[in-house]
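Since the structure comes first, as structure tokens, the remarks are kept for the end.
All protein chains but one are shown at their positions in the complex.
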Amino acid sequence: MSEDQPRMVLLRVFRYRSGDEAPRYDEFRVPIGPRTTVLDALLGVRRLQDPTLTLRHSCLHASCGTCGMRVNGREVLACVTRLDGLGDRVVVEPLAGAPVVGDLVVDMEGFYRRLGPSGRPLVRASEQAAPELPDLERFEDCIECGLCLSACPVAATDPRYLGPAALAAAGRLLEEPRGADPAAVLGWVDDAHGAWRCHVAFECSEVCPAGVEPAGAIMGLRRRLLRDRLSRLAGLHDREARP
Amino acid sequence: MTGKGLRAVGGRHPSRWLDPRGRHLGTWAFVLNRLTGLGLVAYLYLHLIVLSTLLRGPEAWDGLVAVFRRPVFLALDVLLVLGLAVHGLNGLRVALVGSGLLVDRHKALLVAAGVLVGLVGLVAAVRTFA
Amino acid sequence: MATRTRPDRTQAASPRRPRPTVAWMAQVVSGVLLLVLMTVHMVAQHFVVEGGLRTYQDVVAWIRNPVVFAVEALLLLTVTWHGIAGVHAVLLDLGLRGRAERIVARSLLGLAVVTVAYGLWLLATIAFRG
Partner (left out) sequence: MDRPHVAIVGGGGTGAALAHDLALRGLRVMLLERGELTSGTTGRHHGLLHSGARYAVADAESAVECIQENRILRRIASGSFEENGGLFVAVTDEDMDYKPGFLAACAACGIPTGELTPAEALQIEPSLNPALKAAVWVPDATMDAMRLPLRFFASARRNGADLCPFTEVTGLLRHGALVTGVAVHDHLSGRDAEVPADLVVNATGPWCERLAGMAGADVPVRPSPGVLLALRGRLCNRVVNRLHPAGDGDIVLPQRALSVVGTSAWVVTDPDDLDVPEEHVQAMYREGARLVPAVAAAGFRAAWSAARPLVGAAGGASSGRQLSRTFKCFDHAVTDGVEGLVTITGGKATTLRAMAEAAADVVCAKLGVQVPCRTRETVLEPHTAYYTGGRAA
């Protein structure tokens, strides 16, 4: 890093504590270098300026998915978002659509409840790896950060919408069921608040930090649902095999 | 942990459809589709009410027609055609992509729909005012 | 003593309700149909007409053409279906659910029936008048 005077950036940080009447924004001036990330700056604020600032973080390299937040309105992982190039005034807010527990911390329970019925297929239990799979097992790429749900314009108003991550998980299950029943998965997502609630804004795929492309997965689910329905209508299938 | 905290902040509200920060083209297409859709439904009923004037005979209708030929109404007509073009052409994109077709091309489709909307609007404006 | 558990209404909401897949198909089909019908309507009713609107006599004569009558009637049916289904979708977007959703859905269906009935009556009255 250069020995010159570091560039200063003004962080406008969303603050809220249980019991407060309304949230407020606090401003902190922070020095930044070319590699300084939003998370670096926030941890610096907590260490040197305001130890009460609460935020989530863990891995520091876009692997754990805990430091999702909105920076200048856009959903990002703070740990890989450099401040250089974001302007002299940067607004930092918690993810949208989830209850704020404190400052930049949101309650992720709703996100994980949506993911629940998928059985979280994204982490592959190695013992269950099917023989036809490549010999190496690997984690799938979703890091459960919740950026997609925060950015989704449908989730912005519909609390029951399954949301991109859960639907992407369902799509993953259809691709490779690993013992799951594809018909059950399809029945689960074929709902007015499931795959059909999506309005093709592709915001989830835009903000996904892991390249999961949830929107593509949702469209794949819909193609599959339509194909099944059309072939039933054409009499190619017997009656619906649902209870 | 203390309670469930603040639900209102960044919570669920249609106003979030209109928060421009950080959003991409797809969200604007969605918002525009919503607004034009609702606008067109409203226009459907307005249209039915206007057409009901036909029940009141030739004088009433022809008098109304004279009013509608004023420039301000002609401008609204162009707006109507634009609304129809936006909803129809973006709707076609949504129908394709939303059915799992041409998903990888969704951005190109959006651009194409935008260009076509522009052309339709241009033609409508020229046809109306020229 | 075993306590009776209430059936989980969130999971098994009336199994015979049409799956949303069918609702989507209907919206796509009606949308594509509208793209055609609305283009025909706009061109035939307005673009080709001098000044964009017909006089009373021309309107009546025009409507009496059975092909025009049929096209307009089909347009009415399709646009009402598509529009009302769209409004329903917006309400679902806004998180409407449960009993309120069912009541609103039925009301919207009623509104659609009334709209189509009134529109057809209007068309017929004008066509068979004078």
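We just call them A, B and C in the order they show up, numbering each chain from 1.
Here is the rule we use: contacts are C-beta pairs under 8 Å (C-beta built on N, C-alpha and C of every residue); 3 or more make two chains touch, one makes a residue touch a chain.
Note that this is a predicted model, so its numbers are computed, not measured.
**Q** Using the document's definition of touch, tell me which of A:Leu11, A:Cys79 or A:Val92 contacts the absent chain.
**A** Touching the chain that is not displayed is residue A:Cys79.
**Q** Can you tell me which of A:Ala62, A:Val91 or A:Ala180 touches the chain that was removed from the display?
**A** Counting the whole complex, the residue in contact with the absent chain is A:Ala62.
**Q** Against the chain that's been left off, what residues of chain A make contact? List them.
**A** Here the touching residues of chain A are 1, 17-19, 35, 37, 47, 51-52, 54-64, 66, 79-80, 101-102, 105, 108-109, 111-113, 115-116, 120, 123-127, 136-141, 143, 210-211.
Keep in mind that, in the parts below, only the chains that are shown with their structure count from here on.
**Q** For this assembly, give the contact graph shape among line, ring, star, complete and other.
**A** complete
**Q** Identify the chain pair with more contacting C-beta pairs: A-C or B-C.
**A** B-C
**Q** If you average the CA atoms of chain A and of chain B, how far apart do the two points sit, in angstrom?
**A** Here chain A and chain B have centroids separated by 30 Å.
**Q** Whole-Å distance, chain A centre to chain C centre, using C-alpha means?
**A** 37
**Q** Among the residues of chain C, pick out those that touch two or more other chains and give their numbers.
**A** Where chain C meets two or more other chains at a single residue, that happens at 24, 93-95.
**Q** Using the touch definition from the top, which residues of chain B touch two or more other chains?
**A** Within chain B, residues 12, 14, 98-99 contact more than one other chain.
**Q** Within their complex, state which residues of chain B touch chain C.
**A** 12, 14, 34, 37-38, 40-41, 44-45, 48, 51-52, 54-55, 57-58, 61-62, 65, 68-69, 74, 77, 81, 84, 88, 91-92, 95, 98-99, 127-128
**Q** What residues on chain A touch chain C, complex-wise?
**A** Going by the criterion above, the answer is residues 154, 157-160, 190-194, 196-197, 199, 222, 225-226, 229, 242.
**Q** Spell out the residues on chain C that touch chain B in their complex, using ranges where they run on.
**A** Those in contact with chain B are residues 24, 27-28, 31-32, 34-35, 38, 42, 46-47, 51-57, 59-60, 79-80, 83-84, 86-87, 90, 93-95, 115, 118-119, 122, 125-126.
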